[in-house]
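All protein chains of the complex are present and in place, except for one that has been dropped.
Chain naming follows the written order as A and B, and within any one chain the residues start at number 1.
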Amino acid sequence: MKLVAFAFSGAVLVCTGCTGLKPVQPWEKGNLAKPAMTFETDPLEARFMEHIYSSKESVSGGSGVGGGGCGCN
Amino acid sequence: MLAVSKISTMAIAIILAGFSLHPAMATESGEMAPEFILPGQSGQEVRLSDFKNKVIYLDFWASWCGPCKQSFTWMNSMQTKYGAQGLQIIAVNLDAKAEDARQFILENSSNFMIAMGTKTSIPATYKIKVMPTSLLIGQGGKVIERHAGFRDDDKSALESSIKQALMHR
Partner (left out) sequence: MPRILGSAILSAAMALPGLIPSAHADSAPESGIISLRYLSYRDKQPGLDRITVSAPSLYILFPVGREWAFSGSRVMDSVSGASSRYHSSISGASRMHDTRQANDFNATRYFERATLSIGAANSTEHDYKSEAVNVTGTVSSEDNNTTWTLGFGNTNDSINPVNNIVVNEKKHTRDYLLGLSQVLTPNDIVQASMTYANGHGYFNDPYKMVDNRPRDRSQSAILAKWNHYLEGDSVLQSSCRYYWDNYGIRGDTLALNWVKPLSNGVTVSPSVRYHTQSAANFYYDPVYDPLLGAPFPLGFLSNPTGFYSPDQRLSAFGAITAGFKISKSMAGGWEADMRADYYQQKSGWRWFAKGSPGLEKLTAIILQLGLSKKF
């Protein structure tokens, strides 16, 4: 899973302009404007799934902060 | 709650310190609107300077942009209401796929002028950052006002700017 760390550093490099990717122009964002292309999802649905996984697995994190705990068994 | 307010103050400070939030807009008020010649929807030429005796409402739009669609209805009513007083609306399409634009134009009738600006340097020249963006251009070709986005509560301010521009014509 070094891949993940690599992807993260890659994204950082792109952002800081170390690579030569051409910036996408506002009028080229037709596909990016589709709801499925944003990282926003139905908040209740996302919470349900995240909650179920965090109460059945010992792994959590990555998507938000300060969600509050539970006594999940 | 003390902790919360401390945290939020910190966060605001970080945001304000690190980033300048008010970039200068290009093709600002007072500048001359750059000339263009673009194909119209039925192949005729649309040349900006042909309308130098009119007040021009120049709009940049794409079929995939929701607010652009809302602005079409409003632009129709503005063209009807103020056309006789010298308003000309020109809507420049920037769709990547010509077919999408054609479909949109078929489904949304318009009584103003449409020009096809895809794959031209026009949106870059006009420094378009947000879809839609509109410019109100006075007689003589000077930019009076630039507006990004289109919301219901923008309508009255935009209309009064148009009225004012027509009065000074």
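Keep in mind that, in the parts below, a residue touches a chain if its C-beta (ideal position, glycine included) is under 8 Å from a C-beta of that chain, and two chains touch if they have at least 3 such contacts.
Since we're looking at a predicted model, the values are computed, not measured.
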Q. Considering the complete complex, which visible chains touch the unshown chain?
A. A, B
Q. So which of B:131, B:144 or B:165 would be touching the chain we can't see?
A. B:131
Q.
By the contact criterion defined above, which parts of chain B meet the unshown chain? Give residue numbers in ascending order.
A. 3-4, 7-8, 11-12, 14-15, 18-19, 21-23, 64-68, 96, 129-131, 148-149, 151-153
Q.
Under the stated touch rule, tell me which residues of chain A contact the chain that is not displayed.
A. 1, 3-5, 7-8, 11-12, 14-15, 21, 23-26, 28-34, 36-73
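Throughout what follows, only the chains that are shown with their structure count from here on.
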Q. Hey, how far is the Cα centre of chain A from the one of chain B, in Å?
A. 32
(Q) Going by the contact rule set out above, which residues of chain B touch chain A in the complex? (A) 60, 62-65, 94-97, 100, 118, 123-124, 128-131
(Q) Which residues of chain A touch chain B once you look at their complex with the stated criterion? (A) 25-31, 33-34
